[in-house]
Each structure stands twice: as structure tokens, then as C-alpha cells.
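One protein chain is absent from this view; the other protein chains keep their places.
Right after this comes chain A.
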């Protein structure tokens, strides 16, 4: 335990204070060194120090939202990891994908998951989807110093909005920049080094009111296009059977497609490209 206990052995006041329901605010008092933005960094660029995670796409569909990420992490011109997982559930109804410095990204994502769960347990109610996005934005903002030294992390956040009046608009996507955000996106968005190509593919193929299955297929197609033109994005690896991570958030909650399901989609995308390499 990072916090100093007082000699009587009771939990320190910061544990029992009514004050905040935010876990990061609590952590900033008890164990500030566990917050990524609170660590002093030596001067200079550090961009080549750690692996970088790449492309994530999110598409809003009729019943919710679909998020998919490729599996590659790179260090300069080398592949650091072939099967990294960059798309994760943030809580029961939302998804978060991470691009940028992998280590800080994963740390930030774990912290964000705890942040949401912590609020839910303390308050007995989930944060609204906008509340979650704002929370993530302030966590990204906290990492600004490191981002300026090359250790940037950019997430993509998407979720099913339980308070949405129109169920067709319940799947919402938020993007961020290194100074925070959030920016709500309409329909689809992509982040990471291959996002330019993925977004171009989505721009031509996206239609409002897609079924979830169609949106999954479209996401994998967009990742294929990103991998086609960006060396830092990995395509479906048929020899090692490594396929994109695809998750959905709908009224039933978040769901990760099984390996069998994603392999079926990826193989059919690859088969389609055998006929027409442009998709």
C-alpha cells in the first residue's frame, strides 16, 4: 500500500473522506506516482523508447457501436508485438481503444476502467456516457507533458448511451487529442498511424443505420485498408491466425467477438481482396 497509515492503524482520512467519487482524484492524494502524468521525465525526446500501438476504428451501427483494432505494435521500423490487444471494454456499456505509446496507453486504460467502476460502486449509479468521455479527456490532458516529449497516448472512446432518446443514436463515438477533448464524431472515426487510410475507406463505405454484422465487416475492411498502406498497422495474419480484436457495445452490454467469428470475417475480407485488391 502506497499510503502512509497513521500509528493508530486506522485507515487514513483520505480513504474515509466523503469528498470525491473519482478514483484519479483519490490517487492523486494517496499515490500520485501511480498517475501517468505525475511522473517527472528527464528533458529530451523519448518517442523511440517504447513500442507504439496503431490503428483503431469505431463505427456506430443501428443497435450500438462497433470498435476494432489491429494487433501490431511497432518500435521504429521493427514490429514489437504481433498480437497486442488495444481494444478493451471500459465498463459494461462502453469501449476504449488506445493508440500511441503502448505502455502508457495500457496503464491509462486500466486506470480509466477502475475510474468508471469506482464511481459506479461509490455512487451506486453509472456515469453518463458524456461524463465518461469528459473523464477520459481530463486523464489524457494530465499526460500532456509526456506527450510533448513524444510519449503521447490518444484513445478512441465509444459506447452505448443508455439515456439516448432515439435508439438509433445510442451508439456514440468520441475522439480526443493530446490536450484532451472530447470531440463527438458522427458515424465513424479512426485513430492511429493508419487512421488516414481507415477513415478514407470508411468515408466511402459507411451508411447510417448499418446492422452490427455489416459494421463489423466494414471495420475489418477499414483495418485491411489501413494495413495495406501503413507499415505500422498489421493486417489479418492468416499464417499465425492473429485477427483484429472486434468488440461491440449494445443494449445488452459489451461483447468481444470470438476468435472463430473474427477469423471468419477476416478470411472473407481477405478472400474478397483476392478478387479485387482495392476492396
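Following the convention adopted for this analysis, a residue touches a chain if its C-beta (ideal position, glycine included) is under 8 Å from a C-beta of that chain, and two chains touch if they have at least 3 such contacts; residues count from 1.
Throughout what follows, contacts and distances are computed from a predicted model.
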Inset, instruction - Refer to UniProt and select, among "3-hydroxyacyl-CoA dehydrogenase", "Proteasome subunit alpha", "Cytochrome c, mono-and diheme variants" or "Nitrate reductase", the name of the complex member that is left out. - result: "Proteasome subunit alpha"
Legend entry - Of A:78, A:163 or A:271, the residue in touch with the unshown chain: A:163
Legend entry - Of A:57, A:73, A:87 or A:111, the one touching the omitted chain in the full complex: A:111
Legend entry - chain A, residues in touch with the chain not shown (by the definition above): 1-3, 8-11, 15-18, 23, 26-27, 30-31, 34, 92, 110-111, 114, 117-118, 120-122, 124-129, 162-163, 251-253
